[in-house]
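Every protein chain except one is present and positioned as in the full complex.
In this document, chain identifiers A and B correspond to the written order of the chains, with residue numbering beginning at 1 in each.
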Amino acid sequence: MLVLFWTDALIFLLVGVVVVFALYARRREHLRTPWRQVARSGVAMGSLVVLGFYVTIGLLDSVHFRSALHTNGDHDQVQYANEILSVFDWLAAPLRARGEKTYSAPFAAYLYAKQTIDLPDGRQQRQFPRLKYGARHLHHPETEKTADILVTAMFAAGKGLVVWGVLCSALIAGLGKRRQQTFRSLYARMCAGRTTTRWRSMLFTLGVLIVIAFVAADLSLKYHIFGTDKVGEDVFYQALKSIRTGLVIGTLTALVMLPFAVLLGIMAGYFGGWVDDVIQYLYTTLSSIPGVLLIAAAVLILQVYLDNHADEFASAAERADLRLLFLCLILGVTSWTSLCRYLRGETLKLRGSDYIQAATALGVRHFTIITRHILPNVMHIVLITVVLDFSALVLAEAVLSYVQIGVDPTMNSWGNMINSARLEMAREPIVWWSLLSAFIFMFSLVLAANLFSDALRDAFDPRLRVQG
Amino acid sequence: MIAYIVRRTLYAVPILIGVNLLTFVLFFVVNTPDDIARSQLGDRRVTVQAIDTWKRSHGYHKPLFFNENASGPGKVTDTVFFDKSVRLFGFDFGRSDSGRDISYDIGQRMWPSLAIAVPTLVVGILVNITFGLVIVFFRGTYIDFWGVVTCVTLLSVSSLFYIIGGQYLLSKLFHLVPISGYDTGVNAFKFLLLPVVVGVISGIGSGTRWYRTLFLEEIGKDYVRTARAKGLSEQVVLFRHVLRNALIPILTGIVVVLPLLFMGSLIVESFFGVPGLGSYTIDAIQRQDFAIVRSMVFLGSVLYIIGLLLTDISYTVVDPRVRLQ
Partner (left out) sequence: MSDAFVSVTGLSTHLGSDARPIRAVDGISFGIEKGETFALLGESGCGKSITALSLMRLLPASGRIMSGEVRFGSQDLLRLSEAEMRVVRGGGMAMIFQEPMTSLNPVLTIGAQVSEALRVHPRDTATTDVKHVLDLLHAVRIPDPEKRINEYPHQLSGGMKQRVMIAMALAGQPDLLIADEPTTALDVTIQAQVLDLMKQLQRQHGMAIFLITHDLGVVAEMADRIAVMYAGQIVEQAEREPFFSRPCHPYSRKLFESLPTMGKRHQALHVIEGFVPSLQTRFEGCRFAPRCDRAMNECHERAPVWHVAGTRKVLCHLYTRGEGVTRRNEPLSVPMSVDSATRLAAEPGPLLEVRALQVHFPIESGLFKRTIGHVRAVDGVDLAIRSGRTLALVGESGCGKTTIGKSILQLIRPTGGSVRFDGAELTSLARSELRRRRSDFQIIFQDPYSSMNPRMLVGDIIAEGMKAKSAGATPERRRARVERQLQQVGLAADSAARYPHEFSGGQRQRISIARALAVEPKLIICDEPTSALDVSVQAQILNLLRALQAEFKISYLFITHNISVVSYIADEIAIMYLGRIVESGTVGDVLLHPQHPYTQALLSAVPTLDSETRRQVIRLEGDIPSPSNPPTGCYFHPRCPKSMDTCRQRYPRRSKISEQHFVDCHLHTRDESHPGGLKR
């Protein structure tokens, strides 16, 4: 049975919006040109592949369902499990199911804490027990582990390379067919990096990612490659699950704030007078409250509300989801003001421009002027702002969750991972793997987003492009 | 000038009223005082008496806006709204939910906040401007390219990792400075060093990149060409002409945050155990002390508005083209 969370619905709405925009942009030269320039940047295209990887996982993690239970009773009434799973959970079932007792280091065969164990001869001893799942297949992990890891990794990498090779050939063949070029010539041009779209960097990044994915997947079947946390849950799984949270915060915030920012900003700039005064008052008031404090206040209030109305939610997951959505709303409220201010200024400039004066002189109505003249000419600002905000929001999630005004503590997120790991900082030896995995995942996402947004900004806003 | 400042201050009043109303709605209308009492007392099945006692002891027992039982002006003043929100305008923050005098706490805690925030800001700006100028001096070369790449990399790292990394390296590994804590007087220095270093480093990425953009924007302008046509050397062009003009957005960007330095940094202070206003706020959030959060929201907006005013004034100081009207 499919379960649709609020955030799921909005994510798919967002995907729909992006697809519609892409179709719209395909037919319009002035929109296509800057994208072509983005496609000429190798760094941007490589980043795009990385982002695509994250988005795929995030989307897989956004289709939720309850699996049917196989009950012995009559077949008319199918019973559904209480637990809500996503497609991603289902794919990563081995990771999810194999919990240990408590901490274990990456690739460890033994638990991180000593436990009292009953020896076969009846005595008790405190020692590091073997893990239930990690490195289970090895008899003498001390001697066999390194070799096993290497062999598994090499085989996985081999598989990855084969898959990559097949993908690349299919792509080159497909492209060649469309452009009526021979496989060989297109291949040669791609290798030399002489294609307008930077296929070489894209395919290279894709190759690296596929190999990493295969190696990680194969290894994680045998080991906990990023260790386990306090309750023995696989950290690699947690980090992957956190991707959705990060993406939701980064994108839905934009989706909820855009209508306000665009509508109010353009109205304030275009109509001026008292409309302008009211809107300016609104955003000055909102932006005068320091963002963190406004978020803190709102989330606190939400917490109290949720505490007092706990019974109104079908499940804890639904509650956590609603909190996530609310967090997006609040982040949206704190971030729309700057875009609104920017759009107001830009509209003000456009309003005085010759072509809008000409439209007015032709007797065109206000609404038509706004939709046909102003909106298309501020769209690039909106796009750039959204993309630039994305990485900032992903980073903000971690900080807010750390301060405990972020996502629900039960929800997987990088902030929560860091927060829980921090409590173990004082421990000797230190438990570092939760931090490291959160760092790796967050850093690569944010870096890719930053590099991509740089290229995007250069392409869409030539004013900002400074030639040294 | 005076007229301008007075007018701007008058403009601030409706904004502060707006902030005040907004927080009041958030804290008292979305959740009634009963809800708050219940969640503060921890159990949802607390008795009505317990809730009443809690409300009475914290001053939440009065009606929200209008008190029918009171007489005269008390009908308006003897309410939660008047007690908890209107009094803020006189900077009377009242008592926290745990019974402490908030104004006193603020007075005590703003100094450690400043002790960290001011050096971080000053050192950060100097470092970023220096890096920005170096990168711009070598514009179009590999130093420029890799400088920008480094900046983007640095700003892609969450500030949390800078703090954790700093603590781990400097304190745990090399035992140079204490991990956290605070002291007064000269001893404060060793506690301040780490937070300041971490604060500066975590700002280098975005700061340097921003300043580079500002400098490059100025370098493209006509007057720079004029300066070169006079035969000035590249250093003179950079320092005397480009930097002077780029300092206008830089300075005014700094002025707007100056008042907010009092509020301190939430994360840095709580990580390093500094008893400033930032960690005060964090503690209040984690203890769900609404009175303190409310006070900090109000204080924050006041400081922000002061910052805006100072920004406008600073424009007239640094930019000869701007005259306040």
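Keep in mind that, in the parts below, a residue touches a chain if its C-beta (ideal position, glycine included) is under 8 Å from a C-beta of that chain, and two chains touch if they have at least 3 such contacts.
Predicted model only: the values in this text are computed from it and were never measured.
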- Item | Touch with the omitted chain, as defined above, among A:90, A:183 or A:355 | A:355
- Kindly state which of the options B:48, B:173, B:186 or B:229 is in contact with the chain not pictured. B:229
- Task: Among A:43, A:87, A:175 or A:364, choose the residue that contacts the chain missing from this document, as touch is defined above.
- Result: A:364
- Task: For the chain that got dropped from the picture, name the residues of chain B it touches.
- Result: 3, 6-7, 139-140, 221-223, 225-233, 240-241, 244-245, 248, 318-321, 325
- Task: Name every residue on chain A in touch with the hidden partner chain.
- Result: 28-30, 353-355, 357-365, 368, 372-373, 376-377, 467-468
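By definition in this document, only the chains that are shown with their structure count from here on.
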- Message: How many angstrom lie between the centres of chain A and chain B, each centre taken as the mean Cα position?
- Response: 28
- Query: Once bound in the complex, which stretches of chain B touch chain A?
  - Reply: 14-15, 18-19, 22-23, 26-27, 30-31, 35-36, 38-39, 44, 136, 139-140, 144, 152-153, 155-161, 164, 167-168, 172, 213, 216-217, 219-220, 260, 263, 266-267, 270, 281-282, 285-286, 288, 290, 293-294, 296-297, 300-301, 304-305, 308
- Item | Contact set on chain A toward chain B in their complex | 281, 284-290, 292-294, 296-298, 300-301, 303-305, 307-308, 310, 391, 395, 398-399, 402-405, 418, 422, 425, 430, 435, 439, 442-443, 446-447, 450-451, 454, 464, 466-468
